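Heads up, one of the protein chains got dropped from this complex, but the rest are sitting where they should.
Our next item is subunit A:
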Amino acid sequence: MSGAVPLIRLRGLRKAFGSKQVLDGIDLDIATGTSLVIIGGSGSGKSVLIKCILGLIVPDEGVIEIDGINLAGLSGQAREKIRARFGMLFQNAALFDSLAVWENVAFGLLARHQISRNEARAAAVDVLAQVGLGPEIAGLYPAELSGGMQKRVGLARAIAAQPDILFFDEPTTGLDPIMGAVIDGLIVDCVKRLGSTAVAITHDMASARRIGDRAAMIYGGRIVWQGPAQDLMASGNPLVDQFTHGRREGPIQMELRR
């Protein structure tokens, strides 16, 4: 990286749940405009890492800086101001069951921009069009949508307020390969259109190569490798190689009880 301040800077991030040390000293820099994909096995701490950056989980130790501002020292409005720069697509979309699709999409706009409900609905329909959904979807409820449509609505909600940092938690989990590719394509389009910085976590290698221009692997609570996403399948790192090729044998030992 150049000498410029990274948009997201993590140093010595640690988090334990009981006796399980999930994050054990994460150091990571993410430059403005980068699409970083974080890979790692189930339970390796990928989601915890993202939730720490989003402020949903408080780390035990370490520094999280956004544009050089340490989040640990912030509270109230200053923290909200930083948070307003984030958009997040959750693993299962996490749409609000009791609200119609358009209300889900416009939720952040209504919360942050104090616009009228009519304006919010019109804005939501525009954003839905950007993720390939028609206006007839706006009045439906999340339970009436397929998994792929829910993901697209979740993506629309994440980008509606035009955030400059987007987070994606397992964006293709639970989708068929074609729909997974569609979602990845939409994510890439949205990130480019908004000029955002993106952080995605996944263990879907095809998705990782489609979304990311850089990649990092988390194992044992630490970042064990990072580099260009195109090098993922031939990184030369035995941990990454075993993970990306899905080999049973190798340095990563799964905890199986027999």
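In this text, a contact is a pair of C-beta atoms (placed from the backbone, for glycine too) under 8 Å apart; a residue touches a chain by one contact, two chains touch by 3 or more; residues count from 1.
Throughout what follows, contacts and distances are computed from a predicted model.
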Could you tell me which of "ABC transporter permease", "2-oxoglutarate ferredoxin oxidoreductase subunit gamma", "Carbamoyl phosphate synthase small chain" or "3-methyl-2-oxobutanoate dehydrogenase subunit VorB" is the UniProt name of the chain missing from the displayed complex? "ABC transporter permease"
Among the options A:Ala31, A:Leu54, A:Leu194 or A:Leu239, the absent chain makes contact with A:Leu54
Decide which residue listed in A:Ala16, A:Ala94 or A:Ala122 touches the omitted chain of the complex. A:Ala94
Just to verify: which one of A:Glu80, A:Asp126, A:Glu144 or A:Asp176 makes contact with the chain not shown? A:Glu80
Extract the touching residues of subunit A with respect to the undisplayed chain. 51, 54-56, 80, 83-84, 86-88, 90-92, 94-98, 107-108, 111-112, 157
